[in-house]
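Notes to accompany the following structure.
As you look at this complex, bear in mind that one protein chain is not there, while each of the others sits in place.
Per-chain numbering from 1; labels A and B assigned in written order.
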Amino acid sequence: MTGLPDHARPILQPILQVENLTKRFPSVLALDNVSMDVKRGEIHCLLGENGAGKSTLSETIYGTYLPDSGKIFFRGAPVEIMSPKDAIAAGISIVHQHFVLVPPLTVLENVILGTQKSGLYMDLKYARERLNELSRNYGVALNLDARVWHLSVGEQQWVEIFKALYIGVDLLILDEPTAVLTPQQSERLFSVIKQMRDEGLAIIFITHKLKEVKAVSDRVTVLRKGKKIATVNTKDVSKQELANMMVGRDVVFTIERQDMPPGEVVFEANNLRALNFHGEEGLRGVSFDVREKEVLGLAGVSGNGQKLLFDVIVGQEKPTEGSLKLAGRDITNTTTSKRMKLGLSSIPEDRIKEGLVMDFMVEENLILGFQRREPFAKGKTLVNQKAIRKFSKKSIEDFDIATPSSKQISKKLSGGNLQKLILAREFSQETKFLIAGQPTRGLDVGSTEYVRRRILEQKRKGAGVLLISEDLDEILNLSDRIAVIFKGELMDIIDVNEADIEQLGLLMAGIQKGEEV
Amino acid sequence: MIRIFGYSLEKKPTTSPIMEFVAVLIALLIAFGVSALLIASAGANVAEAFRSLLRGSFGSRSAIAETIIQGTPLILTGLAVTVAFRGQLWNIGAEGQFFAGAMASYLVATSLPELSRVPMVLTIFLAALIAGGVLGAIPAILKVRFGASEVIVTVMLNFVVLFFLSYLLSGPWQDPMSAFLQTSRITETARVSRIITGTRIHIGIIIALISVVVVWFLLFKTTLGYEIRAYGINPIASKYKGIPPLRTIVLTLAISGAIAALAGAGEVVGLHGRLRLDISTGFGFTGIIVALLGRLHPFLVVAAALFMGALWNGSLAMQITTGVPIALAYVIRGVVLVALLAAETLTHYRIRRVCDE
Partner (left out) sequence: MNNFFQTTIIVGLFASTIRIATPFLFASIGELVTERSGVLNLGIEGILQIGALVGFLITFRTGSHWLGVFGAGFSGIVLGIFMGWMVTTLKLNQTVSGLALNLLAGGIAFYWFRVVFADVGAENLPNLRIFQTARFPILSDIPYIGTIFFRQQWLTYLAFLSVPVVSYFLYRTRVGLQLRCTGENPRAVDMKGLSVAKHQYGALAFGGFMAGVGGSFLTLASSGMFIPEIQAGRGWIAIALVIFGNWIPWRILVVALFFGLIEAVQLTLQALNANVPHQLLLALPYLLTIIALCTAAGRSRSPLHLGLPYKRE
């Protein structure tokens, strides 16, 4: 099954047409009169930054959301897609950005879920044959009887893709599929989806990365703030033009990282070992140190122990072995609040679940964790409303938090403002060591830039920073040194000036320098 | 999302106090309707039944006084549940904690008979606080240490406490002069009843009202209250920001248990003067409804408690005049709760016009 050269492919009719789709959520107009079409045998990129409406558009095509107005045509005929059921019946499938797998179940069970419409028993034999056939076709090996939570994130992605292919689709939507892959794994994925295209599938590929658009797509539709900007042939536009369409202004932003001489070692991890949720060793002897005025970036594909490392450092998980030192003090066995008092600030990966009390007012969230400290408390036991109000007013101003008042319920704030709220809180104390987990995930360009600037400001002020991120560009832009984590071990720590993407990608896949690929 | 003729029902991000009030009103109306149906199905005259219900609860000075008396322990159990639920800790054990307080009172009154009134009464309430606090702390510790669900543990402890009490009442503590399962009367110095002449209103109401203010202050003016509320809404974020689970959970449930125990002590000291199994009409369980009806707010809890107290007394009067069993009060209790929950979600929605299909 080799791909035909571009000119040899027949000109195909659109399989999917979307006309004037509008979708409003309570607080935001997510899709504003969007029209587009996708042809058989094409890879069509949906490009836009976070919050542009890419996911909303694809979820509306899949029936997860109902549009407020607009029409969808599939194979030339108008279709009413009221739920995923209708989409599946029509031959549309999706691989969500956040996988929807059932971790305790096997790969096979995950794939066949919902595919069989009648009968008492599960037809496992047929499923096995069909899956093995798919495996052979795309050269992807999957252990069908493994439980999903045993698989790496990359493998889980294949399970998701096989789920979509298993039911036989004409249109496959992939929502940011490379977010969890190493550069090399992404390449592999690209070649597989090109093969699918050549077999006649229509593919919508959602991304915010320009080089991926150039690498895989035939056409690209750019969305910005819920509006369609343009649909163009990929080979007719440059990356710069795409960037301008996506962001709506001329420059694509890069942050100025300042080289500065690092100070004393402020944080040390020695031979850390810890057990994860499943009782397996999720950290296997991690050692590193971070100096004042230094950003250590932790690169790695998600699920390789980053979250566990975060939890161990902030004191939510106990290491089974090894030690932690903060500002010269051993903190291995101290509580979270003691560590905070020693100057540990943290930006958790999941800000809504781990960072904020969403039903609290802004001012209440601004002191979470500091509620027993002066001046927010009088003698540790009484709340000092006045001091809190004053601090809150100042924070809202200093950190440019868009909220009508400090008494606003936090869940009414946008993602960017919630992250600013967390920054305001964490930086209200003198930060000696900052651990930031995915600090810009899901934020729009403006907020991303703001958050990065604030993190670098802490570095300038003298803090040591551990930046955990799956975004290699972010790591390369902000870090002074880069550590790569793979299966709970640090593969290497390299200076940013000596790092290149290719090498980092190999390390992220667990391959040491000089080792055979 | 539901969509009919171009209109859609969708969730509002927040709800206004007015809508919350409307929800309570709707719930009460539904409860009213259901009870009318039940009364009719029992073959009684609905209008007459409601008239006697109203007369029995608010119809006279003594009826109002009795409503307050019935509402007194409910204020306290309602507050107890409020504190726990604010911390997302489902204390279903207020009934057992009520009896723990009652037993502690009896124990103090009988084992320290030489105390004069003021120290006696203070010791009794202190003992009740401790007993309830300890009983409340047990499920808390088991939850943190072993991950045992506090719902089931508190329910089980209710049974354990009641069996233990019935053992005491049928043996060691039984009134030798009586064939009933009850203790003899406690000494006069341990009693503070009839604080308003002509009524049976007793010291319990003072304790209850003080507790209302204390709980309000605790929840909204202290750092512990802040931590309880934070932990209640998002325990994970609270832990990540250094609020210690053990301390928070244990204190929340111990405080909750202690308040429920005060109710038990109040009933013994102020009303009954002795210990029996029927000194509670399910105050602990009704406290759950009181707390939810009172929107988990201490001041509103008072109103909710008095309402439930009125319901009980009214039902009592209704039973006498129309023969509708007092058990109706239990049904209405349940209907109010379910209707309240349902009405509450409905006020979270708004109807919005969307474009034509």
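The rule is short, and it goes like this: a contact is a pair of C-beta atoms (placed from the backbone, for glycine too) under 8 Å apart; a residue touches a chain by one contact, two chains touch by 3 or more.
Note that the structure is predicted; figures quoted are calculated from it, not measured.
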{"item": "Omitted-chain contact residue, chosen from B:22, B:46, B:148 or B:195", "value": "B:148"}
{"item": "Chain not shown: contacting residue from B:75, B:92, B:140 or B:318", "value": "B:92"}
{"item": "Chain A residues touching the omitted chain (full complex)", "value": "62, 64-65, 83-89, 94, 96, 100-105, 109-110, 112-116, 119-122"}
{"item": "In chain B, positions touching the absent partner", "value": "38, 41-42, 90, 92, 142, 145-149, 151-153, 155-157, 159-160, 163-164, 166-167, 170-171, 285, 288-289, 292, 323, 325, 327-335, 337-338, 341-342, 345"}
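By our rule, only the chains that are shown with their structure count from here on.
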{"item": "Centroid distance [mean C-alpha coordinates] between chain B and chain A, Å", "value": "46"}
{"item": "Chain B - residues contacting chain A, complex", "value": "1, 3, 10-14, 220-227, 229-230, 233-234, 236-244, 354-356"}
{"item": "Complex interface listing, chain A residues touching chain B", "value": "22, 26-27, 66, 68-69, 314-316, 335-340, 346, 348, 353-360, 364, 368-369, 371-372, 377, 380-383, 409, 411-412"}
